[in-house]
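Okay, here's the structure, questions in a sec.
With one protein chain withheld, the remaining protein chains of the complex are depicted in position.
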Amino acid sequence: MGVRIQEAAFDPGAELNAFSELSEGAGAVVTFTGLVRSDPGDPVSALMLECYPELALNQIGAIVAEARVRFGLLDETVIHRYGTLQPGEPIVQVMTLAPHREAAFAGAEFLMDYLKTDAPFWKKEATAQGKRWVEHRDADDKAKDRWR
Amino acid sequence: MGVRIQEAAFDPGAELNAFSELSEGAGAVVTFTGLVRSDPGDPVSALMLECYPELALNQIGAIVAEARVRFGLLDETVIHRYGTLQPGEPIVQVMTLAPHREAAFAGAEFLMDYLKTDAPFWKKEATAQGKRWVEHRDADDKAKDRWR
Amino acid sequence: MKILYFAWLRERLDRGEEIVDPPASVRSVSDLIAWLRARDPAAELAMAKPEIIKAAIDARIVSHDTPIAGARVIAFFPPMTGG
Partner (left out) sequence: MKILYFAWLRERLDRGEEIVDPPASVRSVSDLIAWLRARDPAAELAMAKPEIIKAAIDARIVSHDTPIAGARVIAFFPPMTGG
């Protein structure tokens, strides 16, 4: 189990390889990598990610512990960056290891849905029209609610 | 788009990094990596994967094309090995690139569900009790049927 | 035409492929399975339950009522266990 909140860039592939070292009984690894998205019709030149690290560790630690029990995961890692990022850069990576694919997929989706609404990060986009805070999406609340 | 059927081992992390090169409008990459699973209570010493390559390329190519349209994927890659593999080795990797996480997750799950039932591979396990063909699972048919 | 066999079908027949020349009365995949079984005791046993055997003509999966006219390669195999 691992939770990392960091300003430094990370290497998605190196993280995947380090995570999926031989583990008895494991058959499935699911990796979600979130990238700074720039809409071609409304380009973003940079993304500023603000964070409350102590709360992030508590919140994500609790979500990860719940995911492990609920889906019978063998291992899981969450990496979340803060600071200023460029379009295309990885922001977040969630990895789950399980005996079978159903649990690995469900665990990764559950973790991502909770990170969107419960992890104390705030995104601000720099665009040609200036800077703007990203609005919280109702769709993210709905995505989280399906796990109740 | 890429479909590779190969006997050679592949590097899951290197494949992920090569796949997620900057792509305009992309915000989410989902990677599924399937490993040779050895149940601690009934260990497998090796897995033999038989394949019909021409049919595999046709079947997987059709599934990938359907996934791209259905989920609005920006890119996708399927790598599937055949031959003799050891426990813990990667067998299969599916990667999807999409604007948002919902499509990337759904596309990867859809591809895996179809690979399990529609890709012409046959698994034979070597155990202490001898060799045995892996039985087709009804649960895999049910998993596929949910996409109808 | 060439016939391919995979997995336990290949093992029970002790061959992965063979060249056959069925008579014109063998029109469909079903007919071909019946003809293959009738001429070989190993096939009679291995293909005893045709409903669990899948077929492909020229690397495209087909149902058992598909005509085989013009086929170059016909493959028979058990349910797939990929992924």
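Order of writing sets the chain letters: A, B and C. Residues in each chain are counted from 1.
Criterion: a residue touches a chain if its C-beta (ideal position, glycine included) is under 8 Å from a C-beta of that chain, and two chains touch if they have at least 3 such contacts.
This one's a predicted model, so the numbers in the text were calculated from it and none came from an experiment.
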| item | value |
| --- | --- |
| Visible contact partners (per top-of-document touch definition) of the missing chain | A |
| Residue, one of A:11, A:89, A:102 or A:118, that touches the chain absent here | A:118 |
| Sites on chain A contacted by the missing partner chain, in the whole complex | 34, 50, 52, 54-59, 80, 91-92, 112, 115-124, 133-137 |
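Assume only the chains that are shown with their structure count from here on.
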| item | value |
| --- | --- |
| Most widely separated chain from chain B, with each centre as the mean of CA atoms | C |
| Centre-to-centre distance between chain C and chain B (centres being mean Cα positions), rounded to whole Å | 27 |
| Inter-centroid spacing, chain B versus chain A (mean Cα positions, whole Å) | 23 |
| Residues of chain A touching at least two other chains | 101 |
| Per-residue overlap in chain C, given as positions that touch at least 2 other chains | 83 |
